[in-house]
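Single-structure report; data block below.
Excluded from the complex is one protein chain; the other protein chains are retained at their positions.
Every chain is named by a letter (A, B, C, D and E) in the order it is written, and numbering of its residues begins at 1.
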């Protein structure tokens, strides 16, 4: 199995609901350094997992929607705790949709035959001592 | 699959038995920077893998038993080579037992239905060029 | 010249005033990983720059005042842009005052004869690609 | 599952063929910081995954063949794009062959019974924001 | 003294002349992860050392001239060993000239009165075990 990883970051404000969060129930914020890992069984015809330029661009565009935002005010997150693990899933879903729409090229499209990208992992580093991730198979488009 | 990771460290002295260890057969020591990764299929009702505060506390308490010790003098390690990979397993077993006893909360308890924490990985970094880990499924308590 | 460094972190929300800040004029946030470096010409009678336990504690207590806060609502920062470099200075001043009050022990007190701690540097890492610092001589108490 | 990881690096020149590579079609180069991870189910009789000295030596000898080379001029890579993911596979294959030849010792030999090393991952970090890897089961020698 | 640091990278091919370089006399290459540190005594009217967006842009534009190049073929480096420390100076000189031309804004201009940026340090990391830097005062424009 081959994999490539690209890294970027975003900075947001938010607050949490629930006693388990203690002082993090107050409005605060975080820098998330994001690792996007993409895996496939065999390299494409250019000898790569995916065009690293496109992967970097898709990640940047995905994070741009969140960057410099107060997540408490974004309708998409209404009533949700935007924890690090939750946000890892949000980034995963956005990037997966972009891949399915061809944003990383035709050879990156997941397919029934096992070609294309197969698996993705999104890791959000919130400090030098804590991070969270979401990973899973990339859905094949019907 | 979701995961969170917390990091801490401990510092110990020890020596190894066996020609394979070369100069490490002498009394020496190490700093181990420890990563504790916990995975589960679905987030709990608070939108988290586990309370990161509790995970940090359980890890710290586990490492406190080893920190600033000469492992050669600890009865638990009598006749064993306390290698980095061996110690990763020791930390794994201690933390797994604490999780099973509810130290990370009721929602973290591994269960037959696949709820709760499912998988754990413990990595011990012994230098900038070497580390070791032990990982496995978290046992469901009978 | 000897130096020791201890590391901790804090997470805050804030917004900036001024066109130069672009989208950072919106409410957002950051994780700051903080390095506190302390220097002196000669080691104290215990063979150390300062008790690393006390240095860690003073740093943690200093950051606790800022951690999980919306800096826009703190009276101390009224009308100020709480940029990374500005906050480095804030941490510097708080820690310097604690040192002057003996929080790191009698041997750490800066003195006219050049004994004690002499110089401090506070670095705030806001991402994997950007950080800021403030450094200067530690004032000798009259 | 236990794992150990050792790290080394090599520096090469190369160029790529294909419009997807943009300016990287020109002769340029890279430093690759290499992580070699080896996994097995149970520790050997010395309480280790593998002799870390031997693992380090095998990795160094493998990278020495590539280090300070212009990969475009190496017959083995004729007509191939020596991308980061491709090179991860090259290192994987070389190290796997050395393991099969006993270079990491008799206890490291993969076996049908599941003893010995079972799985290997090779990661090549090409910058602070990009890396690639190849991983797979280690073949059991007939 | 305040400082800010931004990070970027570039990838090049080159070879060295002189027995001291051993195998590095062959055509090879490197990734350089670059840290650009800028210092000044007092913050500007926005409460910053310099617009971090401009600093990032000037660094990127400077490195773009070198990125994906064979330095042996660049006229500017004819007959020179483009060592890591030499390249740190090259980046320093290019960025210093851009600052003097106002590329980081009017408030960043070094001045006789000690206002503006005063000191710069450029560090090039060539691997996880080696880096080099050049630093010095920023010249005041006549």
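Going forward, a contact is a pair of C-beta atoms (placed from the backbone, for glycine too) under 8 Å apart; a residue touches a chain by one contact, two chains touch by 3 or more.
As the structure is a computational prediction, the values presented were derived from the model and not from experiment.
**Student:** Given that one chain is not shown, which residue among B:1, B:24 or B:54 touches it?
**Tutor:** Answer from the full complex: B:24 touches the omitted chain.
**Student:** Provide the residue numbers of chain E that touch the chain removed from this figure.
**Tutor:** 18, 20-22, 80-81, 83-86, 88-89, 128-136
**Student:** Applying the definition given at the start, please give the residues of chain C touching the unseen chain.
**Tutor:** The missing chain touches chain C at positions 1-8, 43, 46-49, 51-53, 56.
**Student:** Considering the whole complex rather than only what is displayed, give the residues of chain B touching the chain that is not shown.
**Tutor:** Its contact residues with the unshown chain are 7, 9, 11-14, 23-24, 26-33, 67-70, 73, 126-129.
To be clear about the criterion, only the chains that are shown with their structure count from here on.
**Student:** What's the farthest chain from chain B if centres are computed as the mean of the Cα atoms?
**Tutor:** Following the centroid criterion, the farthest chain would be E.
**Student:** Fitting the CA atoms of chain A to chain C, what rotation angle results, rounded to the nearest 5 degrees?
**Tutor:** 180
**Student:** Return the distance between the CA-based centres of chain D and chain E, expressed in whole Å.
**Tutor:** That gives a centre separation of 33 Å.
**Student:** Between chain A and chain B, what distance separates the C-alpha centroids? Give it in angstrom.
**Tutor:** 27
**Student:** When you check chain D against every other chain, which residues touch at least two of them?
**Tutor:** 7, 128-129
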